[in-house]
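With one protein chain held back, the other chains of the complex are shown just where they sit.
Lettered A, B and C in written order, each chain numbered from 1.
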Amino acid sequence: MNQASFGIPVSLFASVTIDWHGFFFLLFAAIACISALMVVLSDNVVRMALHLVLSLGATAGLFFLAGAEFLGAMQLMIYVGGTLVLLVFGVMLTAQTQLVSLRTPAGDRVIASILAAALLAVLVQAAFSIESWQKPGQGMVSAPTATPLGMALVGVRVDQHAEEGLLEPKGGYLLPFEIVSVHLLVVLIGAAYLARAKRRRVPRPVDLVASVDSVEPTFSGNSDTTVSGGSE
Amino acid sequence: MSQILDEDQRIIEFDVRTDEMLVNMGPQHPSTHGVLRLVLRTDGEIVSEMEPHIGYLHRCAEKIGENLTARQWIPYTDRMDYLAAMNMNLGWSLAVEKLLRYQVSEKARHLRVLIVELNRIASHLVGMGAYGLDLGTFSPFLYAFREREKILDLFEEVCGARLTYSYITVGGMTADLPPGWLQRCEAFLDQFEPIIQEYHALLTTNAIFVKRTAKIGVLSPEMAIDYGCTGPVLRGSGVDIDLRRDGESIYTAMHDGYAFEVAVMKDGHYPRDHKYPAVPRDAILGDCWHRFFVRMLEVVQSMDLVRQAMDRYSQCKGALGEPLKLAEKLPAGDTYLETECPKGQMGFYLVTDGTSIPWRVRARSSSFSNLAVSPELCRGCLIADVPAIVGSLDVVMGEIDR
Amino acid sequence: MAEFLIETIGLPAWLAWTCVAGLSAVLILNVIAGGALIFIWAERKIAARIQDRLGPTRTGGRFGWLQSLADGIKLLAKEDLMPEGADALLFRLAPYVSFCASFCAFIALPFAFDTVGQRLNVGVFFVVAILGLEVFGVILAGYASASKWSLFGAMREAAQVVSYEVPLGMCVVVPVMLAGSMDLVTIGEKQAGWAMNWFIFHDPFTFIIFWVYCTCALASVNRAPFDLAEAESELVAGFHTEYSGLRWSFFFMAEYGSMFLVSALAAILFLGGWNGPVPVSKLLGLSDGVAVTDPFALRIVGCMNLFLKATAGVLLMMWIRWTLPRLRIDQVMTTCLKYCTPIAAAMFLGVMLWQLFLPGGLVAGSFRAAAGVREGWLEQSYRKQSAEEESLSVKTLSRHVFEVSR
Partner (left out) sequence: MIFALLGVASVSHYLVVGAILFSCGVVCMAVKRNALGVLMGIELVLNGANLNFVAFGSNYLAADGRSPLGLDGEVVALFVILLAAAEAAVALAITLNFYNNHATVDVDRADDLHG
């Protein structure tokens, strides 16, 4: 069995080579950009959230493509899983019909899009301004970064800079790591404090009744119903 | 008292300003026991108000009763509490017999106790199984129905029907027991007795079950009496009333010579005439767990009564007696009689004007009063507690709507 | 396989790779779809047996083995209803989101030592992260259905799944710590040999944390007693109240897919993965523990091992479902925050200390102590494994760093 037996189609396709990295890059980039645009364009909060998730998910895909597997998984877990559920939860709590879509005035939109176009132009210009950035990568499959990342976070650098045998290896990230963890703790407490309840003391009937059980009811047989327990 | 209240008050936190939501639970809802409609006003998961809407199963049974002779109305009583039709038959028959000052034969008396208590077991089995279903476990439901089927088989032998028996009737029974029936009933009881432990294992003592029912829907004794709750609901709150012992003489006379202890918590414990699991620490008197447990105890109690009745019935000499025809006139007057049905005290009231057809017929339904207390119990509970509370009241819509 | 296509058949490389990728995708899809069919049938039979019934008996001849297929055809033919006030796009999208999440997680799940869709360096992390995405479909469904019951279900699901991700993550980290890698394949390979090498038997802490994992996994895939999102006695059917026909069945497939996924993950993380309790292949001389001489047969056996273990996990879930009543939402949260999380944290610390002071696991460690000088098979396999640790493992790295800094 060889190429000839397939006839024309194979010889047609044979001239094509696919750069898979490029293919998936385009795919994820398109999803990310279009979804981001949809976030801007849609008025419904829940749809915005959906598009944001798509955008963030596609960005995670880009991270995977760029060889940052750990970061991609992190993005999926924290952002898409955590933050978005948090957001949707917020949406649910504030889901009144008039709140779900707060329309943006058209004028604002025009001004904002002009500004955004200008910003985008500057950024894109900057992106293509340096020669070496435009060269496609070597496609060198580097060693997985999860372990070096973990090592770096506890203060030991084992990535290439260390390998190069620098006299003074670059410092780790132990201090930033600690700061971030303390920061997260502070945020946890702060968020809990901010969103805390305005406490109202409302007795539940259940509890009212629950308090009664400490008092023995004095019923027996079909005698008259005298009540010695507490009442509301 | 107020100090106790202060300590026991739980703080409900209102994290966010939320809108109240009106939710319709039913009439097409898996856990409303037929066609009950509960309108819940909820704040998130917390139910601030619950209102039962009834009437979806109304069939004008009472009005129909005013156009039929007393015996013709028996099939309509079947359709009230259709899970305990024998008890309904008995209630109406006894009411008419009370009016007529008629006393059934000794043999019929024991047979009535036997049949009615057997039906109480069947009814409580449904109540128990459906309660498991309300709490999200399916298997006990089928275990309960498996045993109920055997009771229904026994009933089918007796009267040909499996749900609407019309077996007990004014003046006696429509037929005597078929030969060999007592042995089969005995065999059923012997086989059923150990199975109750299964139910205790699956539900009564199950940790999750206890968590879901203990301290939920606590009904204080005085509230239970205020709302006219009866039956296991009342006894679950620790009120020691059982019409089989405390009722009118024509009804208590039926149980003369029978030994039974009312299933109610007295001095911190239930009657100790049989093995039963200990009351969990979390449960307090009057909560869903106790209502459920009282039913479980009554199953055992009824089994005991059935055995006693079988003994007495088989020792009875003489005929069962023919039921009354009642084509002739009923004496003018009025009468009211309540009997202890599985769901509670079922009362029948009839006014007669001297013709064979009652002038007024009225049924006092226990489920109706029991359901009436549910808004009180559900205030401030979680949505998941609503089926737990309503299920623990064990209402039958056929009886409420009539 | 792609090489085979390129060299033997003469397909161009991109087409060959596309074919292989498509084939892999179809295979994984079949694991979910076929698995769901089998599990639905199994669930019906098991539920029936537990409840003293027969279950399906006729469809497909005996045992009703075609029942789920018949159900599927029935669902296909059903009217596809959508409530009037529903958000049409989200309503249609939601089941696919759920299903895709469940499906995507299988990408990084190894079925045997080299039978994996895409071997990822951060496999465990990836699977858990994707599993968390499934909740998004549920939330969308609940929101888009324009039904209060659905909304309740979705809110419960959101609260529950987000909370349970915390203890679940902690449980998952323990095998990662023991294996020194987040790669599921590496984690599985570390447990090769006798059953005592499985991480569940590594030390008492891992044994406890396995059960914590089971609880959290049960909760995160919404199975009874944690099936609050679809609590049928309270919320009619929860988030899928308004769904019918094929869309509804997608939720079902996603559910069964995730059930299988968490069970397979449990098998890989704690129960030795594709390694049987007895290293048969090694005893027969087919492999020397890690290197494989007859990959194809071993692959099949490995897959069967894993499928057996995962299926056992799924059956356990079914058993639990048909036995226990449902918890209430506050009790579910209490279970998570008051019990699972602290226990998982404590066990995590325990495993860490154990690793520090008694490395090598309970059995291996005590065996060594008891046997004294005797160099048993266990010892040897343990040594072999540690010798073959990857170059990027922590030990090598730290040694490396040490040398560099010197």
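In this section, a residue touches a chain if its C-beta (ideal position, glycine included) is under 8 Å from a C-beta of that chain, and two chains touch if they have at least 3 such contacts.
Nothing here was measured: the structure is a model prediction, and the numbers come from that model.
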Absent chain, residues of chain A that touch it: 15-19, 21-23, 25-26, 29, 32-33, 36-37, 39-40, 45, 48-49, 52, 55-56, 59, 62-63, 65-68, 70-71, 74-75, 78-79, 82-83, 86-87, 90-91, 93-94, 99, 102-104, 108-109, 112-113, 115-117, 119-120, 123-124, 126-128, 130, 132-142, 145, 148-149, 152-153, 157, 159-161, 170, 173, 176, 180, 183-184, 187-188, 190-195, 198
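Just so we're on the same page, only the chains that are shown with their structure count from here on.
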Least step count from chain B to chain C, where 1 means the two chains touch: 1
Computed distance of Cα centres, chain C from chain A, in Å: 22
Shared-contact residues (touching 2 or more other chains) in chain C: 155
Junction residues of chain A - those touching two or more other chains: none
Residues of chain A touching chain C in the complex: 1-3, 6, 10, 13-14, 16-18, 20, 44, 46-47, 50, 53, 57, 69-70, 72-74, 76-77, 80-82, 84-86, 88-89, 91-92, 95, 143-148, 151, 156-158, 162-163, 165, 169
Touch list for chain C against partner chain B, complex: 47, 50-53, 148-149, 152, 155-156, 224-225, 227-228, 231-236, 322-331
Interfacial residue positions of chain B with respect to chain C in the complex: 21, 23, 29-31, 44-45, 132-139, 142-143, 146, 202-203, 206, 208-209, 211-212, 382-387
